[in-house]
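A protein chain is absent from this complex, but the other protein chains hold their places.
Right after this comes subunit A.
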Amino acid sequence: MSPSQKYRISFLCVALALCVAWVLNISSGSVSIPFDAILSSFLGKPLEVPTWDYILWDYRIPKSFTAILVGGGLSLSGLLMQTLFRNPLAGPFVLGISSGASLGAALLLMGASLLSAWASFSYLNDISLAVAASLGSFLVLMVVILVANRVKDTMALLIIGLMFGSITSAIVSVLAYFSTADNLQRFIFWSFGSVGNLSQSQVWLLTGIVVLGGVLSIFSIKALNAFLLGENYAESLGVSLKKSRFIAIVATGLLAGGITAFAGPIAFVGLAVPHLTRQIFDTMEHRILIPAVFLYGAILMLLCDTIAQWPNSANVLPINAITTLVGAPVVIWLLIRKRKMIF
């Protein structure tokens, strides 16, 4: 069987798994809705209990789409970063991009009221939160790029990313100390991560961001493949380094920054999913990896969200904790099994 045939079958399986995960996700939650009721609702019949209609169409389905966008987008940004920084451990979290978003959110939620009186009645809505978080992540990304151009050692870059994380959490602690209980609570809830708090217009905006990031990634495919040989080789193959690096970084920033802004910092998806994907799609070809990683991330996120919803209980667990509980052991398992991360 030639590799391309093998990948076609794998894609079919993964797409099927996504459908199963999606159905599982929308049919579980604190209110139990029978599966046949959901099916008939899809066939256009009104549900027997009117609130079910609302729960299904206005909460669960937008939430499931958010989960798909968040999981797929974060994984894609992780893949881009791993190739761009030539490091299998790169990801939005490790490089401090998520910390940057946290800093932006913290400054808005807790810092604004401290700085001046006028800020206390400034726009404190979800859109401004998203903007602040995006700005924060782009700021960190820019600094990381500047450092990356100076420091050739990618290990040093990762350590710098971790340092950014520490600095951010220190600033956040200081802000938290002086903050009011209300604002602190808002920040903490944001940092738990959530895919269910988005309004319909926000889901559309997030869709736009992820689609834009995805399109830019697709335009980067050829350069990303060349980067696998190193920058000098890539240049010798006719790749314009500055331009293609810029496009890939903007795609990364849009995906990681935009998603963190709307759904909060969600750990480990960006780092772990590209490695998980290579267990089945054993290739470095980005034309195959980009769609595969997106599908994989979407499945993982839907499953994590299903767990977070814990069927038939009113509690919703913080999704950030779930992805860490799933993601961190995966990374450890991969390291132990292969003894080193092959990239």
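Note that a residue touches a chain if its C-beta (ideal position, glycine included) is under 8 Å from a C-beta of that chain, and two chains touch if they have at least 3 such contacts; residues count from 1.
As a working rule, contacts and distances are computed from a predicted model.
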UniProt protein name of the chain not shown, from "Multisubunit potassium/proton antiporter, PhaG subunit", "GXGXG motif protein", "Iron complex transport system ATP-binding protein" or "Lipocalin-like domain-containing protein": "Iron complex transport system ATP-binding protein"
Options A:Ser240, A:Gln279 or A:Ser313, residue touching the unrepresented chain: A:Ser240
Residue among A:Trp22, A:Phe227, A:Phe262 or A:Phe294 that touches the chain left out of view: A:Phe227
Where the missing chain touches subunit A, by residue: 3, 86, 218-219, 221-222, 225-230, 232-233, 235-240, 278, 283-285, 287, 342-343
